[in-house]
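For this view, one protein chain was removed and the others were kept in their places.
Here is chain A:
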Amino acid sequence: MEKVYILSSLPQMFDSLLRDTCGLSNFWAVLIECVLVGLLVLAAYATLAIILIFMERKVCAYFQCRIGPMRVGPWGTLQVIADVLKMLIKEIFFVDRSDKLLYCIAPFLVIIASVGTFSFLPWSQGWNVLDFNVGIFLLTAISSIGVIGIFMAGWASNNKYSVVSAMRGAVQLISYEMSLGLCLISAVILTGTMQISGIVEAQTGPWQWLIFQGHIPAILAFLVFCIAGNAEANRGPFDLAEAESELTAGYHTEYSGMGFGFFYLAEYLNLFVVSGIATTVFLGGWAPVNIGIAAFDSVMDYIPGIVWFLGKTFVVVFLLMWIRWTFPRLRIDQILKLEWKYLMPLSLCIIVLMVICVSFGLTFTING
(Lines give C-alpha, C1' and ligand atoms only; values in the text may rest on other atoms or scores of the structure.)
Protein backbone atom coordinates (compact mmCIF):
# COMPACT_ATOMS: atom_id res chain seq x y z
CA MET A 1 0.00 0.00 0.00
CA GLU A 2 2.51 2.55 -1.17
CA LYS A 3 0.72 5.80 -0.85
CA VAL A 4 2.31 8.97 -2.18
CA TYR A 5 1.75 12.09 -0.13
CA ILE A 6 1.83 15.70 -1.20
CA LEU A 7 5.23 17.26 -2.00
CA SER A 8 7.01 13.94 -1.53
CA SER A 9 8.52 14.00 -5.01
CA LEU A 10 10.07 17.45 -4.60
CA PRO A 11 13.65 16.17 -4.18
CA GLN A 12 13.29 13.96 -7.26
CA MET A 13 11.89 16.87 -9.23
CA PHE A 14 14.85 19.00 -8.25
CA ASP A 15 17.24 16.20 -9.12
CA SER A 16 15.76 15.75 -12.58
CA LEU A 17 15.79 19.53 -13.02
CA LEU A 18 19.54 19.54 -12.52
CA ARG A 19 20.26 16.40 -14.53
CA ASP A 20 17.80 16.53 -17.40
CA THR A 21 16.77 20.15 -17.79
CA CYS A 22 20.15 21.69 -17.05
CA GLY A 23 22.03 18.68 -18.41
CA LEU A 24 24.56 18.55 -15.61
CA SER A 25 26.82 15.55 -15.13
CA ASN A 26 26.45 13.26 -12.14
CA PHE A 27 29.32 14.95 -10.27
CA TRP A 28 27.94 18.47 -10.54
CA ALA A 29 24.39 17.45 -9.79
CA VAL A 30 25.43 15.63 -6.63
CA LEU A 31 27.75 18.47 -5.60
CA ILE A 32 25.05 21.11 -5.97
CA GLU A 33 22.55 18.94 -4.12
CA CYS A 34 24.99 18.29 -1.29
CA VAL A 35 25.82 21.96 -0.87
CA LEU A 36 22.15 22.92 -0.99
CA VAL A 37 21.13 20.26 1.50
CA GLY A 38 23.95 21.27 3.82
CA LEU A 39 22.91 24.90 3.64
CA LEU A 40 19.28 23.98 4.21
CA VAL A 41 20.11 21.86 7.23
CA LEU A 42 22.26 24.57 8.79
CA ALA A 43 19.73 27.29 8.01
CA ALA A 44 16.93 25.20 9.48
CA TYR A 45 19.14 24.51 12.50
CA ALA A 46 19.77 28.20 13.14
CA THR A 47 16.16 29.22 12.51
CA LEU A 48 14.78 26.53 14.75
CA ALA A 49 17.27 27.47 17.47
CA ILE A 50 16.01 31.05 17.40
CA ILE A 51 12.38 29.91 17.42
CA LEU A 52 13.02 27.47 20.25
CA ILE A 53 14.88 29.97 22.42
CA PHE A 54 12.10 32.50 21.94
CA MET A 55 9.49 29.85 22.66
CA GLU A 56 11.33 28.75 25.77
CA ARG A 57 11.51 32.28 27.11
CA LYS A 58 7.84 32.93 26.50
CA VAL A 59 6.61 29.55 27.72
CA CYS A 60 8.81 29.76 30.80
CA ALA A 61 7.50 33.25 31.50
CA TYR A 62 3.89 32.13 31.17
CA PHE A 63 4.44 29.25 33.54
CA GLN A 64 5.93 31.68 36.03
CA CYS A 65 3.13 34.24 35.74
CA ARG A 66 5.22 36.68 33.73
CA ILE A 67 4.95 37.83 30.13
CA GLY A 68 8.56 37.41 29.07
CA PRO A 69 10.48 39.64 26.68
CA MET A 70 8.29 42.46 25.36
CA ARG A 71 10.58 45.33 24.45
CA VAL A 72 12.70 44.32 21.46
CA GLY A 73 10.46 44.13 18.43
CA PRO A 74 6.73 43.54 18.50
CA TRP A 75 5.86 41.23 21.39
CA GLY A 76 9.58 40.74 22.04
CA THR A 77 10.13 38.77 18.86
CA LEU A 78 13.50 40.32 18.06
CA GLN A 79 14.91 39.69 21.52
CA VAL A 80 16.63 36.45 20.55
CA ILE A 81 18.17 38.02 17.47
CA ALA A 82 19.57 40.76 19.67
CA ASP A 83 20.96 38.10 21.99
CA VAL A 84 22.57 36.26 19.10
CA LEU A 85 24.20 39.48 17.87
CA LYS A 86 25.51 40.14 21.35
CA MET A 87 26.96 36.66 21.53
CA LEU A 88 28.61 36.98 18.11
CA ILE A 89 30.50 40.14 18.99
CA LYS A 90 31.73 38.94 22.37
CA GLU A 91 35.40 38.16 22.80
CA ILE A 92 36.47 34.53 22.93
CA PHE A 93 39.20 34.17 25.51
CA PHE A 94 41.25 31.25 26.66
CA VAL A 95 41.55 30.13 30.22
CA ASP A 96 45.00 30.11 31.73
CA ARG A 97 46.55 26.63 31.90
CA SER A 98 43.61 25.01 30.20
CA ASP A 99 44.04 22.28 27.63
CA LYS A 100 43.80 24.54 24.59
CA LEU A 101 43.18 21.85 21.98
CA LEU A 102 40.40 20.07 23.87
CA TYR A 103 39.00 23.42 24.96
CA CYS A 104 38.62 24.46 21.33
CA ILE A 105 37.34 21.13 20.03
CA ALA A 106 34.69 20.52 22.70
CA PRO A 107 31.97 22.94 21.50
CA PHE A 108 32.39 21.68 17.96
CA LEU A 109 31.91 18.08 19.05
CA VAL A 110 28.74 19.02 20.88
CA ILE A 111 27.38 20.94 17.92
CA ILE A 112 28.42 18.20 15.46
CA ALA A 113 26.52 15.60 17.45
CA SER A 114 23.53 17.90 17.55
CA VAL A 115 23.57 18.76 13.82
CA GLY A 116 24.28 15.12 12.99
CA THR A 117 21.19 13.84 14.76
CA PHE A 118 19.20 16.81 13.51
CA SER A 119 19.88 15.88 9.89
CA PHE A 120 18.39 12.42 10.43
CA LEU A 121 14.92 13.74 11.11
CA PRO A 122 12.36 12.80 8.46
CA TRP A 123 10.88 16.13 7.47
CA SER A 124 8.39 14.72 5.02
CA GLN A 125 7.92 11.73 2.77
CA GLY A 126 11.09 11.44 0.68
CA TRP A 127 12.71 14.39 2.44
CA ASN A 128 15.18 12.44 4.53
CA VAL A 129 18.69 13.78 4.28
CA LEU A 130 20.13 10.49 5.47
CA ASP A 131 18.12 7.31 5.21
CA PHE A 132 20.29 4.35 6.16
CA ASN A 133 18.80 0.93 6.68
CA VAL A 134 19.99 1.12 10.30
CA GLY A 135 19.04 4.78 10.65
CA ILE A 136 17.66 4.73 14.17
CA PHE A 137 20.72 2.88 15.41
CA LEU A 138 23.13 5.29 13.71
CA LEU A 139 21.16 8.17 15.16
CA THR A 140 21.68 7.05 18.74
CA ALA A 141 25.35 6.41 17.92
CA ILE A 142 25.89 9.92 16.58
CA SER A 143 24.04 11.59 19.42
CA SER A 144 26.51 9.97 21.84
CA ILE A 145 29.34 12.10 20.46
CA GLY A 146 27.84 14.97 22.42
CA VAL A 147 28.79 13.29 25.71
CA ILE A 148 32.44 13.35 24.67
CA GLY A 149 32.16 17.05 23.89
CA ILE A 150 30.63 17.80 27.27
CA PHE A 151 33.25 15.74 29.05
CA MET A 152 36.08 17.38 27.10
CA ALA A 153 34.73 20.85 27.82
CA GLY A 154 34.60 20.14 31.52
CA TRP A 155 38.02 18.58 31.62
CA ALA A 156 39.79 21.16 29.47
CA SER A 157 38.44 24.17 31.34
CA ASN A 158 40.77 23.77 34.31
CA ASN A 159 37.88 24.52 36.63
CA LYS A 160 36.55 22.35 39.41
CA TYR A 161 32.94 23.27 38.75
CA SER A 162 33.34 22.26 35.14
CA VAL A 163 34.89 18.91 35.99
CA VAL A 164 32.17 18.06 38.51
CA SER A 165 29.54 19.07 35.99
CA ALA A 166 31.20 17.06 33.22
CA MET A 167 31.27 13.99 35.45
CA ARG A 168 27.60 14.40 36.24
CA GLY A 169 26.75 15.04 32.62
CA ALA A 170 28.63 12.01 31.41
CA VAL A 171 27.21 9.64 34.00
CA GLN A 172 23.70 10.92 33.37
CA LEU A 173 23.89 10.81 29.59
CA ILE A 174 25.41 7.33 29.51
CA SER A 175 22.77 6.02 31.92
CA TYR A 176 19.79 7.48 30.15
CA GLU A 177 20.96 6.38 26.73
CA MET A 178 20.10 2.90 27.98
CA SER A 179 16.37 3.40 28.34
CA LEU A 180 16.33 5.69 25.32
CA GLY A 181 17.78 2.89 23.22
CA LEU A 182 15.48 0.27 24.73
CA CYS A 183 12.42 2.37 23.91
CA LEU A 184 13.60 2.76 20.34
CA ILE A 185 14.12 -0.99 20.15
CA SER A 186 10.53 -1.59 21.21
CA ALA A 187 9.44 0.66 18.34
CA VAL A 188 11.72 -1.26 15.98
CA ILE A 189 10.12 -4.51 17.13
CA LEU A 190 6.71 -3.12 16.30
CA THR A 191 7.58 -1.75 12.86
CA GLY A 192 10.08 -4.40 11.91
CA THR A 193 12.55 -1.93 10.44
CA MET A 194 15.36 0.31 11.59
CA GLN A 195 15.11 2.58 8.59
CA ILE A 196 13.64 5.90 9.63
CA SER A 197 11.57 6.32 6.47
CA GLY A 198 10.30 2.76 6.98
CA ILE A 199 9.30 3.47 10.56
CA VAL A 200 7.27 6.50 9.50
CA GLU A 201 5.84 4.65 6.49
CA ALA A 202 4.54 1.98 8.86
CA GLN A 203 2.58 4.66 10.71
CA THR A 204 0.63 6.08 7.78
CA GLY A 205 -3.04 5.26 7.56
CA PRO A 206 -5.89 5.57 10.02
CA TRP A 207 -4.89 5.14 13.66
CA GLN A 208 -1.54 3.75 12.69
CA TRP A 209 0.77 5.92 14.77
CA LEU A 210 2.83 3.62 16.92
CA ILE A 211 1.33 5.07 20.07
CA PHE A 212 -2.07 3.77 18.90
CA GLN A 213 -0.75 0.71 17.07
CA GLY A 214 1.20 -0.56 20.04
CA HIS A 215 -1.31 0.70 22.64
CA ILE A 216 -0.14 -0.02 26.23
CA PRO A 217 3.55 -0.83 25.66
CA ALA A 218 3.89 1.98 23.09
CA ILE A 219 2.35 4.58 25.37
CA LEU A 220 4.63 3.47 28.19
CA ALA A 221 7.61 3.54 25.83
CA PHE A 222 6.65 7.05 24.73
CA LEU A 223 6.55 8.24 28.34
CA VAL A 224 9.87 6.63 29.18
CA PHE A 225 11.32 8.06 26.00
CA CYS A 226 10.19 11.56 26.95
CA ILE A 227 11.71 11.28 30.43
CA ALA A 228 14.97 9.81 29.16
CA GLY A 229 15.06 12.27 26.28
CA ASN A 230 14.68 15.17 28.67
CA ALA A 231 17.62 13.82 30.61
CA GLU A 232 19.56 13.26 27.41
CA ALA A 233 19.04 16.88 26.39
CA ASN A 234 20.38 17.95 29.80
CA ARG A 235 17.17 19.74 30.57
CA GLY A 236 14.22 19.80 32.79
CA PRO A 237 14.49 18.29 36.21
CA PHE A 238 17.66 16.61 34.99
CA ASP A 239 19.74 19.73 34.35
CA LEU A 240 22.12 19.10 37.20
CA ALA A 241 25.08 19.14 34.83
CA GLU A 242 24.56 22.89 34.73
CA ALA A 243 22.98 23.35 38.11
CA GLU A 244 23.43 27.10 38.37
CA SER A 245 23.06 27.22 42.12
CA GLU A 246 25.86 24.73 42.74
CA LEU A 247 28.12 24.77 39.70
CA THR A 248 27.82 28.31 38.31
CA ALA A 249 27.13 27.24 34.73
CA GLY A 250 28.56 23.74 34.71
CA TYR A 251 30.77 22.52 31.91
CA HIS A 252 30.47 25.73 29.89
CA THR A 253 31.46 28.02 32.77
CA GLU A 254 34.72 28.99 31.11
CA TYR A 255 33.33 29.51 27.63
CA SER A 256 32.49 32.90 26.22
CA GLY A 257 31.15 34.23 22.96
CA MET A 258 30.27 31.66 20.36
CA GLY A 259 31.96 28.85 22.30
CA PHE A 260 29.19 29.26 24.83
CA GLY A 261 26.80 29.96 21.99
CA PHE A 262 27.42 26.52 20.52
CA PHE A 263 26.59 24.82 23.81
CA TYR A 264 23.50 26.96 24.11
CA LEU A 265 22.40 26.18 20.55
CA ALA A 266 23.08 22.50 21.02
CA GLU A 267 21.01 22.43 24.20
CA TYR A 268 17.94 23.80 22.46
CA LEU A 269 18.42 21.79 19.30
CA ASN A 270 18.87 18.63 21.34
CA LEU A 271 15.48 19.39 22.81
CA PHE A 272 14.11 19.66 19.29
CA VAL A 273 15.92 16.52 18.15
CA VAL A 274 14.61 14.50 21.09
CA SER A 275 11.09 15.73 20.40
CA GLY A 276 11.60 15.05 16.71
CA ILE A 277 12.66 11.47 17.35
CA ALA A 278 9.76 10.95 19.74
CA THR A 279 7.46 12.31 17.02
CA THR A 280 9.03 10.14 14.34
CA VAL A 281 8.96 6.97 16.32
CA PHE A 282 5.76 7.23 18.32
CA LEU A 283 3.59 9.97 16.87
CA GLY A 284 3.85 9.12 13.21
CA GLY A 285 6.47 11.61 12.04
CA TRP A 286 5.12 13.38 8.97
CA ALA A 287 2.13 11.05 8.76
CA PRO A 288 -1.08 13.10 8.79
CA VAL A 289 -3.92 12.52 11.22
CA ASN A 290 -6.10 9.87 9.64
CA ILE A 291 -9.16 8.61 11.42
CA GLY A 292 -10.59 6.26 8.83
CA ILE A 293 -13.22 8.61 7.40
CA ALA A 294 -12.29 9.10 3.76
CA ALA A 295 -13.36 12.76 3.44
CA PHE A 296 -11.54 13.86 6.57
CA ASP A 297 -8.44 11.86 5.71
CA SER A 298 -8.13 13.24 2.22
CA VAL A 299 -8.31 16.81 3.57
CA MET A 300 -5.63 15.99 6.12
CA ASP A 301 -3.48 14.39 3.42
CA TYR A 302 -3.36 17.72 1.58
CA ILE A 303 -1.43 19.30 4.44
CA PRO A 304 2.27 18.81 3.66
CA GLY A 305 4.23 16.36 5.77
CA ILE A 306 6.64 19.01 7.04
CA VAL A 307 3.76 20.90 8.64
CA TRP A 308 2.64 17.74 10.41
CA PHE A 309 6.15 16.92 11.51
CA LEU A 310 6.91 20.41 12.86
CA GLY A 311 3.49 20.67 14.45
CA LYS A 312 3.79 17.40 16.32
CA THR A 313 7.39 18.10 17.27
CA PHE A 314 6.48 21.46 18.76
CA VAL A 315 3.69 19.86 20.74
CA VAL A 316 6.25 17.49 22.25
CA VAL A 317 8.65 20.41 22.78
CA PHE A 318 5.91 22.18 24.70
CA LEU A 319 5.34 19.07 26.80
CA LEU A 320 9.02 18.92 27.66
CA MET A 321 9.10 22.63 28.52
CA TRP A 322 6.06 22.16 30.70
CA ILE A 323 7.91 19.41 32.56
CA ARG A 324 11.05 21.50 32.77
CA TRP A 325 9.40 24.51 34.33
CA THR A 326 7.34 22.46 36.75
CA PHE A 327 9.65 20.04 38.47
CA PRO A 328 12.53 20.80 40.81
CA ARG A 329 15.99 19.55 39.98
CA LEU A 330 16.95 16.04 41.09
CA ARG A 331 20.06 15.12 43.02
CA ILE A 332 22.68 13.03 41.21
CA ASP A 333 21.91 9.87 43.21
CA GLN A 334 18.19 10.36 42.63
CA ILE A 335 18.80 10.67 38.91
CA LEU A 336 20.75 7.44 38.79
CA LYS A 337 18.20 5.73 41.01
CA LEU A 338 15.40 6.81 38.68
CA GLU A 339 17.22 5.42 35.68
CA TRP A 340 18.65 2.18 36.96
CA LYS A 341 15.93 1.17 39.41
CA TYR A 342 12.82 2.40 37.65
CA LEU A 343 13.16 3.38 33.99
CA MET A 344 15.53 0.66 32.83
CA PRO A 345 13.54 -2.24 34.31
CA LEU A 346 10.38 -0.62 33.00
CA SER A 347 11.74 -0.35 29.48
CA LEU A 348 12.89 -3.97 29.59
CA CYS A 349 9.34 -4.92 30.59
CA ILE A 350 8.04 -2.79 27.75
CA ILE A 351 10.21 -4.69 25.28
CA VAL A 352 8.93 -8.04 26.54
CA LEU A 353 5.36 -6.79 26.44
CA MET A 354 5.86 -5.44 22.95
CA VAL A 355 7.34 -8.73 21.72
CA ILE A 356 4.33 -10.57 23.17
CA CYS A 357 1.93 -8.13 21.53
CA VAL A 358 3.63 -8.35 18.16
CA SER A 359 4.10 -12.11 18.11
CA PHE A 360 0.52 -12.85 19.15
CA GLY A 361 -0.86 -10.22 16.79
CA LEU A 362 -2.32 -8.08 19.55
CA THR A 363 -1.40 -4.81 17.88
CA PHE A 364 -4.09 -2.38 16.90
CA THR A 365 -4.44 -2.28 13.12
CA ILE A 366 -7.22 -1.33 10.77
CA ASN A 367 -6.77 -3.04 7.45
CA GLY A 368 -7.89 -0.63 4.82
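A few points about this structure:
Note that contacts are C-beta pairs under 8 Å (C-beta built on N, C-alpha and C of every residue); 3 or more make two chains touch, one makes a residue touch a chain; residues count from 1.
Following the convention adopted for this analysis, contacts and distances are computed from a predicted model.
Protein name for the hidden chain, per its UniProt entry and selected from "Fumarate reductase iron-sulfur subunit", "NADH dehydrogenase subunit I", "ABC3 transporter permease C-terminal domain-containing protein" or "Ubiquinone biosynthesis accessory factor UbiJ": "NADH dehydrogenase subunit I". Set against the missing chain, the residues A:63, A:108, A:296 or A:340 yield one that touches it, A:63.
Interface with the hidden chain, as seen from chain A, comprises residues 59, 62-67, 70, 322-323, 325-327, 342.
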